[in-house]
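All protein chains but one are shown in place.
Per-chain numbering from 1; labels A and B assigned in written order.
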Amino acid sequence: MPSVTGKITWTKKDLLGLEYLSKEEIELILYTAESFKEVTTRRIKKVPALRGKTVVNLFYEPSTRPRTSFELAAKRLSADVVNIEIEASSVKKGETLIDTGRNIEALKIDIIVVRHNCSGAPNILARSVKSSVVNAGDGWHEHPTQALLDMFTLKSKLGRLEGLNVSIIGDIAHSRVARSNIWGLTKLGAKVTVCAPKMLIPEGIEKMGVKVTSDINEALSGADAINVLRMQFERDTDGAFPTRMEYFKQYGITKERLAGCKPDIVVMHPGPINRGIEMSSDVADGKNSVILEQVTNGIAVRMAVLYLVGLVKEGAR
Amino acid sequence: MPSVTGKITWTKKDLLGLEYLSKEEIELILYTAESFKEVTTRRIKKVPALRGKTVVNLFYEPSTRPRTSFELAAKRLSADVVNIEIEASSVKKGETLIDTGRNIEALKIDIIVVRHNCSGAPNILARSVKSSVVNAGDGWHEHPTQALLDMFTLKSKLGRLEGLNVSIIGDIAHSRVARSNIWGLTKLGAKVTVCAPKMLIPEGIEKMGVKVTSDINEALSGADAINVLRMQFERDTDGAFPTRMEYFKQYGITKERLAGCKPDIVVMHPGPINRGIEMSSDVADGKNSVILEQVTNGIAVRMAVLYLVGLVKEGAR
Partner (left out) sequence: MPSVTGKITWTKKDLLGLEYLSKEEIELILYTAESFKEVTTRRIKKVPALRGKTVVNLFYEPSTRPRTSFELAAKRLSADVVNIEIEASSVKKGETLIDTGRNIEALKIDIIVVRHNCSGAPNILARSVKSSVVNAGDGWHEHPTQALLDMFTLKSKLGRLEGLNVSIIGDIAHSRVARSNIWGLTKLGAKVTVCAPKMLIPEGIEKMGVKVTSDINEALSGADAINVLRMQFERDTDGAFPTRMEYFKQYGITKERLAGCKPDIVVMHPGPINRGIEMSSDVADGKNSVILEQVTNGIAVRMAVLYLVGLVKEGAR
């Protein structure tokens, strides 16, 4: 029974962020994901773990990749899945998030996977419904399953997380991926450095227990792994952003820059990659890159999360 | 076998409207829904009743809630479901409803659930294809499964429908929900009052066997239940509508207005609610409200409908 590592049993109704989980709970998810990873390599990639349960993907941001990953994870657990996409533009004349949540709960949905452009929306939803809520990314707040799959991948490659030097490079200020990784990695004993141009580093980030630098060489030197964030230049309305060319020159990960790093440094990226901006193609497709393994592991990690919250004792709801 | 109450067996290929059903057929659907309601409370909320059957949700109006409810109902019966959304704008250059229907029939689809902005479209479709057709709302004509779930909810709360005083409040003129409720409730022996500003009462409605009033107090007094319709102020292009504020003042259901009613009056709304327009939040969330139970019952009622038309003898098709 994968929900027991000998130490603890999963009791939380929801997965809202890594901020709210203990070290042991994170380890339990990663441990559970191991068994599901094995399932995805079988000829019949399916287990009846959540048969007769229903999962709703409630997406307030259109996002094919995470929706697909969650949908596959749920289907491989034999759950029924319904996708609901709500355009931001239609929210105003529509009902509130709480009303939507209560209506979904009334449909006897076991798990709501929610992606929302407002930070904290999944927390509000979770308090309003008995259904389990899984955060698939909220504003600049958290994206816990992405961080969990990053950590799962890292542990698979390097055998441990404790004591690792992990540098997160890119737009830290607007990144829920960065925040969730920082919470998770520091809880599991990794040493985290964040690296970005000054304007993309949020004030007070060092209070999260990370080292801060704007010097890419400092971030790379001694790193066991780097997590390179997607730059979203579409944000650049006021010209304050560096240009794409400038960014690549100063922060882009190239073969040359990797040459000075640990030879088995792990290169991660949450995808989709802007080739030639965050990193060069030879790095993205190179021997240090685990970017496609991250995608594969995303299914196993999401299966683990859906499984754990889906089977939590009804009493906890 | 839920299709038999001792009285009759279901023989109709389609569910197009409550106008076309006998009292006994409506009772059979409500009776069948009872057993499916029990299924939705199980840990494994699924029965193999329609395994190997295929349901198409053919929606000419985008509408997440009813589509989701039908999709879940079909999946919980183990049917395969395919969603087809056709934008009104693309209909013109596309094929006719009949051609679309015949093509869907040629795909060996057992049941077509259709929502269409034109009154009577499901009837045309039903005549053109051997597949069963379930009306999920057509123009201002009928929305039979909504009325059935309203009646199911009412019967669950008050133990009977016969002799009940039910007031339908709101935009009667443009409401398929009102029309289907009137057909169903009067057939089952309830006394129906409709209440709206004069301009929102269709001419000749009293011929359907209902009492008509524009006085909210008259509608509330002695009512066992009220069904409060959604106001669609987006219709108001010519300024003839009352304003939102004015409407709420004259017709909005408030705690104060309910104070003068039967203490156990049942408050229904097809959703989504405009809080502060059709009713105040304390009423929507109050002890008389069964609005979320309606959502839950919607699944059971739709499972019953899909089950009955889905298993009708092939000869009837």
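Remarks
Going forward, a contact is a pair of C-beta atoms (placed from the backbone, for glycine too) under 8 Å apart; a residue touches a chain by one contact, two chains touch by 3 or more.
None of the values given here were measured: they were computed from a predicted structure.
Which of B:23, B:108 or B:127 touches the hidden chain is settled by the complete complex: it is B:108.
Checked against the full complex, the candidates A:68, A:96, A:156 or A:186 give a single residue touching the omitted chain, namely A:68.
Hidden from this view is one chain, which touches chain B at 51-54, 56, 80, 82, 84, 86, 93-95, 99, 102-103, 105-108. In the full complex, chain A touches the omitted chain through residues 40-46, 64-65, 68-69, 71-72, 75-76, 234, 271-273, 292-293, 295-296, 298-299.
Everything below uses one rule, namely that only the chains that are shown with their structure count from here on.
Chain A and chain B have Cα centroids separated by 40 Å.
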